[in-house]
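Here is the structure we will look at, set down as structure tokens.
One protein chain is absent from this view; the other protein chains keep their places.
Every chain is named by a letter (A, B and C) in the order it is written, and numbering of its residues begins at 1.
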Amino acid sequence: MMDTLNIGLIGAGRIGKVHAATLAYRIPAAKLLAVADIDAAAAQQLADQFKIPRATAHYRDVLSDPAIDAVLICSGTDTHARFTIEAAQAGKHIFCEKPIAHSLAEIDQALAAVHKAGVKLQVGFNRRFDANFRRVHDAIRRGEIGQPALLHIVSRDPAPPPIAYIQVSGGMFLDMTIHDFDMARFLIGAEVEEVYTQAGVTVDPGIGAAGDVDTAVIMLKFANGVIGTIDNCRRASYGYDQRVEVFGSLGAVSTMNNYPNAAVLSDGASVRRDLPLNFFMERYTESFAAELIAFVHAVLHDTPVPVTGRDARAPVVMGLAAAKSLHERRPVRLSEIAADDER
Amino acid sequence: MMDTLNIGLIGAGRIGKVHAATLAYRIPAAKLLAVADIDAAAAQQLADQFKIPRATAHYRDVLSDPAIDAVLICSGTDTHARFTIEAAQAGKHIFCEKPIAHSLAEIDQALAAVHKAGVKLQVGFNRRFDANFRRVHDAIRRGEIGQPALLHIVSRDPAPPPIAYIQVSGGMFLDMTIHDFDMARFLIGAEVEEVYTQAGVTVDPGIGAAGDVDTAVIMLKFANGVIGTIDNCRRASYGYDQRVEVFGSLGAVSTMNNYPNAAVLSDGASVRRDLPLNFFMERYTESFAAELIAFVHAVLHDTPVPVTGRDARAPVVMGLAAAKSLHERRPVRLSEIAADDER
Amino acid sequence: MMDTLNIGLIGAGRIGKVHAATLAYRIPAAKLLAVADIDAAAAQQLADQFKIPRATAHYRDVLSDPAIDAVLICSGTDTHARFTIEAAQAGKHIFCEKPIAHSLAEIDQALAAVHKAGVKLQVGFNRRFDANFRRVHDAIRRGEIGQPALLHIVSRDPAPPPIAYIQVSGGMFLDMTIHDFDMARFLIGAEVEEVYTQAGVTVDPGIGAAGDVDTAVIMLKFANGVIGTIDNCRRASYGYDQRVEVFGSLGAVSTMNNYPNAAVLSDGASVRRDLPLNFFMERYTESFAAELIAFVHAVLHDTPVPVTGRDARAPVVMGLAAAKSLHERRPVRLSEIAADDER
Partner (left out) sequence: MMDTLNIGLIGAGRIGKVHAATLAYRIPAAKLLAVADIDAAAAQQLADQFKIPRATAHYRDVLSDPAIDAVLICSGTDTHARFTIEAAQAGKHIFCEKPIAHSLAEIDQALAAVHKAGVKLQVGFNRRFDANFRRVHDAIRRGEIGQPALLHIVSRDPAPPPIAYIQVSGGMFLDMTIHDFDMARFLIGAEVEEVYTQAGVTVDPGIGAAGDVDTAVIMLKFANGVIGTIDNCRRASYGYDQRVEVFGSLGAVSTMNNYPNAAVLSDGASVRRDLPLNFFMERYTESFAAELIAFVHAVLHDTPVPVTGRDARAPVVMGLAAAKSLHERRPVRLSEIAADDER
């Protein structure tokens, strides 16, 4: 077992900063040795803030540094697959933000490189580490609700991203629902075999003009018989809505939203509380730290990572199937989606 | 305007008794003059309990009584259509328990008879009169949530009915989901155009052997673009689960369950409360009274009834479409279901 | 055991009507034979509504009727003691609205008459029969919270009564807090030994001018060591606030308020629900029926009544002690209050 994990960070954007802070303050066993960003100033600023010894504009400076054991890939999605492949070839363990790619072919190439190199790869499905969803997961695993039968996921953002983002993100199913696809697999512990999508544009016609939808329900049929639904919208007027419910033979478990405070106000109009925590940086703060702690632990102790390459691939297949279902107005089996047959 | 509505009751079973009590105690403007039941002793017992002047084993005694203005049809489902037709021909206003029939042909005959006679017909979708669902309905109508986009109905019974009942009930979609189909139309105020069903047997293999399912999710596509899901199970271990959520452009409205008390207990194990009200006789008590009050008011004041013949027919079409979708494993448009093409 | 309890009602006002309805509709074993009210028209109207054979302006017509087994005394408070004494002398069992009198001397005379006659007397502390408080009571009795240590009662009305009422009611401690004094004894199952009051006028200066307070906290010291507080206000802007919390060695049990519906609305401003049920006729509907059912049962089966003469007297002593504490600005032991030493 290694004592300390030396880490290089690729990408000094928003999520890169979150992970740098976690490494600096909360993981004594990890040491951030270098940060790379195509924007050299951003890399330098991050290095200054967190006392990182080296800042560079070239990710390969990180990959070629023999002192570095593992890399965090926090750059743009279009670079994930390539950087993963190169990092694997350089013998680095990898934590990569989701998704590895929108294309199954690229994902498969990246996973093959990881496999060949024998390095560890963990993908950033942070919500698995959230206390609420973890508690639901544990209730199911412990048998507190018996055999699961029905799953309902509500996942609504407070506001849509810019149209420009939607045009390159792969669409709602791949940039937003992908978290819910992962959550569905995580909670139920089985693979989805078939999906059926109904969706439309209710938030912004510009999203429709960009070829995407902003409101959708996706029905999931799992291999173990569980039936699930995912309820998505790009904009909830009351903020960030992140709930699940799982119903089983012995009971049900559900989560409420998280709030900035637990105060209740009663007056002549209503009994009320403030709105839920507004977006993922506030709502999922702890989960971003927890996933990294888990990654560092898995590498140092050479134990399995909690979110695998298979976990990276399956939600992309589900997203492609959901889009195909919407397009063809029929249930689509995941087996219909192959690496060489994407939309 | 009539001063008093003279009523005859056909069917002295469980729901007949509930309506008799409402008429006796809570509607001064209504007078129950006669009760008929094929079981003469049951009719007599009810007459004794509520001081009803006449008890008979023959429903036609009620229909032919010129003093009677309106009849409540609370007999077995297989008699609803026939009794409705005869009551209409006798010029009586009609309150009929749901469904009028499992067959669209029979329903259409009954509705035609009602139309021809010019009498009023109200169907017993009592949940529309429940305070929780009424509040959700009103929130939508008042614009409190803007334009509705997504609907989710959870409707789970505490325990399945006897297999013998399932064999004649038309199956879960017609005996249980029918209430949810009606609720969906009531809340959204639009017709459903297409349904898609996933379902299975998780509660009792005997239900599967009887040709039915006991666990289902049905996706609804409304004419106004709203997407809905209905989540059903014949048995929830924690009791009767009756909730809805409607999400719109300006907000969301949802209902919790109703409980026998509002006490919360905290100890070394958990923070908890007692289980929800267990079944429809406790949960929906007030709605049974409210629907009858509304019927009596509509007849006396010659105003439209709040649940019409059209409302009686549409959920049956939805149930037939849901079954067809399950059978054919594809989305089914309601326009595919016609009176001469039933399963 | 008697088969049927023949009852006479004295007082055709608001609460008299509530009890008449309960007897008519919900207690088959009781028969209301006569109603008396000094306002003969009111008596006749009630008799017509509930098909009561006899209406009279003279309460003694009821007391002298040999067919009548029990009387409900629902007349003005100033008549309760006298009517109770006469009813006892006439051998009638008695259900009397609270309080029997504001004066301990009068109460003691009434209780002595009841004792001498050997009839049953139940006093109308209806809240003991409310599902929420009953559940708290049962949690304590069953040991679910261990040994009780702390009690907190919140009891706030939606609006103050007319000043004219306050001038004759005995003041807030005797017309409003009296219910909470009873609740404290009911829940803890022990007597209070000492009270300490802080109070003021925050709602209406007119109440202060009438010599009363409208906002108060009363601390209770029970014989078994439990410490309690009662938190009262004549006006809560959000409606009727009726909650308790009991904390014990193994846990705590508390009640929330009751609401007209269980709907929750979320929008850009807040997550909220409608206001609680507004006043006692809506909030405590079921408890009024339940107390009467219990009275009829106790008389017919000759079992102890659930709210006794002692229960009628103790809260009045507490109210007098609370007033004395406020006046003398010191803790007052209940033993200081005697029938011949009232304010």
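Methods note: a residue touches a chain if its C-beta (ideal position, glycine included) is under 8 Å from a C-beta of that chain, and two chains touch if they have at least 3 such contacts.
Every value quoted in this text rests on a predicted model; they were computed, and no experiment measured them.
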Quiz prompt | Contact residue for the chain not shown (choose from A:D61, A:D274 or A:E336) | solution = A:D274
Self-check item: Contact with the hidden chain (one of A:T56, A:S155, A:S169 or A:N257)
Solution: A:N257
Practice problem: Quick one: say which of C:R14, C:K51, C:R142 or C:R329 touches the chain that got left out. | Solution: C:R329
Exercise. Using the touch rule from the top, list residues of chain A that touch the missing partner.
Key: 21, 24-25, 28, 49, 131-132, 134-136, 139, 144-145, 250-258, 260-268, 274
Self-check item: chain B residues that touch the omitted chain in the full complex
Solution: 237-238, 266-276
Exercise. By the contact definition given up top, give the residues of chain C that touch the hidden chain.
Key: 146-147, 149-150, 152, 154, 156, 196, 198-200, 202-203, 215-217, 219, 221, 225, 227-229, 231, 233, 236-238, 241, 245, 247, 249-252, 329-331
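By our rule, only the chains that are shown with their structure count from here on.
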Practice problem: Starting from the mean Cα coordinates of chain A and chain B, work out the distance between those two points in Å. | Solution: 43
Quiz item: Rounded to the nearest whole Å, what is the centre-to-centre distance of chain B and chain C, using the mean of the C-alpha atoms as each centre?
Solution: 40
Quiz item: Which parts of chain A, given as residue numbers and ranges, touch two or more other chains?
Solution: 237-238
